[in-house]
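Could you have a look at this structure, given as structure tokens, before my questions?
Note that one protein chain is taken out, while the other chains of the complex remain in position.
Showing chain A:
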Amino acid sequence: MITSASSPSAAAAALPVDGAPGRTPRVAVLAGGLSHERDVSLRSGRRVAEALRSAGVEVSVHDVDADLIAALTDLQPDLVWPVLHGASGEDGSVRDVVQLLGLRLLGTGPRASRVAWSKSIAKTVVSRAGLVTPEFVTLPQSLFRELGPARILSSIVDRLGLPVVVKPSRGGSALGVSVVRSASELARAMVECFSYADTALIERAVSGVEVAVSVVDLGDGPVALPPVEIVTDGPYDYDARYHPGRVEYFAPARLSEATRAEVERVALVAHHALGLTRLSRSDLIVDTDGVAHFLEVNVSPGMTETSLLPQAAEAAGHNLGTLYRSLVEASLAASPVGLEPAPAS
């Protein structure tokens, strides 16, 4: 355990738990883990825990390690909130374990997480649901070994044109991501990408306004929070994401009424189509014709000081503690373990 449980503020009203009105729910926040995004997850987890405590929720924060199962078994929390980024946290496996322990999850279940975690599968699913997503190919490293890279790389350029974005098919925080503007840079980008993952997604780069749309479901169905526009004078890379100053955010995004409605629609369609639960964040680009292109979705969006979902929530007038507490309440009121909605096919 990273921090021990803290007492809720006396002023905050207790939440009803399993028909026991008056009892304060215990929420176990999972943060850390062994993914490349451990550091971000620790920060996200701390922020979520602080906000929940401020809203009167009893919270403990746990790392994902050999002590986790024993800790959760002993604690028997009413709800487990995985604020984990990267593999095992977002690929569904830790969520599987939580459900195996008979505990309730806040957020998307394991099966839908697995689908969303793979950018290429998620793109295929949302594309079938009618959304626009940049043309792409997904190629494992082993394929390059078997077929030889030269022809594959030149086919990529022929097919997708330039520039393209090369990114790990599974991963986050822009780790291993490159924008390739000339064919000679492509091999280098593949090496960088394969340092993080064994499968690369290469997609046509779309020029336009970068927008993130968070979706929350407080019990009455998913709703989109105001889109957040991201303006950078360089790549929106790891440093830009977590070091204030390099990025200018506009919340809400500077979009027309119609475009704003469209990006919110896209995020909600993605949320539905992928069978996501309680919260998600879709990353989109609005091109020069106003078309919203779906790039990827996060089942465990960043919750740090510079992250997009908290900015969107505040732009919508939410107090973070109150919002997160409402997510907890909605999760407790919803169906328990084992009723994860299947992703739309």
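Following the convention adopted for this analysis, a residue touches a chain if its C-beta (ideal position, glycine included) is under 8 Å from a C-beta of that chain, and two chains touch if they have at least 3 such contacts; residues count from 1.
By definition in this document, contacts and distances are computed from a predicted model.
*Asks:* So one subunit is absent here. Using its UniProt record, which name fits best from "Cytochrome oxidase subunit III", "GntR family transcriptional regulator", "ABC transporter substrate-binding protein" or "D-alanyl carrier protein"?
*Replies:* "GntR family transcriptional regulator"
*Asks:* Would you mind spotting which of A:100, A:191 or A:333 touches the chain that isn't drawn?
*Replies:* Spelled out, the listed residue whose C-beta touches the missing chain is A:191.
*Asks:* Pick from A:27, A:201, A:253 or A:274: which residue touches the chain that isn't shown?
*Replies:* That would be A:253, which touches the missing chain.
*Asks:* Which is it among A:37, A:78 or A:217 that touches the chain not included here?
*Replies:* Considering all chains, including the one not shown, the answer is A:37.
*Asks:* Please identify, in ascending order, the residues of chain A that touch the omitted chain?
*Replies:* Answer for chain A: residues 34-40, 42, 65, 141, 144-145, 149, 173, 175-176, 187-188, 190-192, 194-196, 207-210, 226, 229, 231-232, 237-239, 242-260, 286-290, 305-306 touch the chain left out.
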